[in-house]
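Complex shown without one protein chain; remaining protein chains in place.
Each chain carries a letter (A, B and C) given by its place in the written order, and its residues are counted from 1.
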Amino acid sequence: MDLLYFAWVRERIGLPRERIDTQAATVAELVDELRAREDRYAAAFADLSALRVALDQDLADFDAPLAGVREVAFFPPMTGG
Amino acid sequence: MDLLYFAWVRERIGLPRERIDTQAATVAELVDELRAREDRYAAAFADLSALRVALDQDLADFDAPLAGVREVAFFPPMTGG
Amino acid sequence: MRIVVTEAPFDFGAEADAFASGRTDMGAVVTFTGTVRDGTGTLAGMEIEHYPGMTERALEKIAEQARARWSLGDVLVIHRYGRMAPGERIMMVATAAPHRRDAFEAAEFLMDYLKTRAPFWKKESGTAGEAWVAAKDEDEDALRRW
Partner (left out) sequence: MRIVVTEAPFDFGAEADAFASGRTDMGAVVTFTGTVRDGTGTLAGMEIEHYPGMTERALEKIAEQARARWSLGDVLVIHRYGRMAPGERIMMVATAAPHRRDAFEAAEFLMDYLKTRAPFWKKESGTAGEAWVAAKDEDEDALRRW
């Protein structure tokens, strides 16, 4: 599974993307796994209300299932326009 | 006093402007005077709800006083834009 | 603020490009352009009559009202009169504001007032002859929200 990070999530974690193996069934489980890895992940995922997630390039909720998903992206609320 | 006519008011009366002498105290009295003149005026002023009036280039009501007014314009509701 | 009443066509692209350009304090620019519409393919053209003097005065008053009501950096109104063919641009308004909601609302306000309070009258000519365009109740109703 590909993980993508944007904006300050990318900066806190220190990389724009990585490939991982995971048994997580939902986004929330994946976030728990990542938080447990290292402080920089714990810092990036400290407050989920300040984060958004997209599964295969569609916005999703944190309780969404990961079955069949190839690309998970984490980022702050968007500020385009 | 100068009277100006626009759009179908101008077409019905058959002229774009004319100068008149009047003792009318209000627009409504002026309209009554004009209606009494000739059929083409009666036709143009048949339905006041389909007409608008401007006094010295500001929109006004038909009961507005004419004291000091130099230019009275009659026309249908506007359709610009 | 610029108000232009003209018989000649105007260059929408150049006007839109120049409007508020170089300003660094305006985050939002909205433009509206009205064109001669031929919904049924039977329109030959349109002639717009206006009331010289009052037209400029009415447009200036409407633009001043918009500036008093919203936080605007600039306002532009251009309106043509005379003969126009289907697809030709009749008029444009443009508003610049720090924030988009002000720019949008002011542009809609300008259009609602311009439609019903500026002395322009449209006459269409087509296969069925000539006819003055009737004012729409919905245009008058649109004023009530302001």
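One rule holds for everything that comes next: a contact is a pair of C-beta atoms (placed from the backbone, for glycine too) under 8 Å apart; a residue touches a chain by one contact, two chains touch by 3 or more.
Keep in mind the model is a prediction, meaning the values are calculated, not measured.
**Student:** Check the whole complex and report which displayed chains the hidden chain contacts.
**Tutor:** A, C
**Student:** Which residue among C:Val30, C:Val77 or C:Ala118 touches the omitted chain?
**Tutor:** Per the contact definition at the top, the residue touching the missing chain is C:Val30.
**Student:** Residues of chain A in contact with the chain that isn't shown?
**Tutor:** Per the touch rule, chain A residues meeting the hidden chain are 4, 6-8, 10, 54, 57-59, 73, 75-81.
**Student:** Could I get the residues of chain C that touch the absent chain, sorted low to high?
**Tutor:** Listed in rising order, the touching residues are 11-14, 16-18, 21-39, 43, 86-87, 98, 100-101, 103-104, 107-108, 111, 142.
Heads up, the rule we're going with is that only the chains that are shown with their structure count from here on.
**Student:** Could you tell me which two chains share the largest number of C-beta contact pairs?
**Tutor:** B-C
**Student:** When the C-alpha atoms of chain A and chain B are each averaged to a single point, how far apart are the two points in Å?
**Tutor:** A distance of 71 Å separates the two centres.
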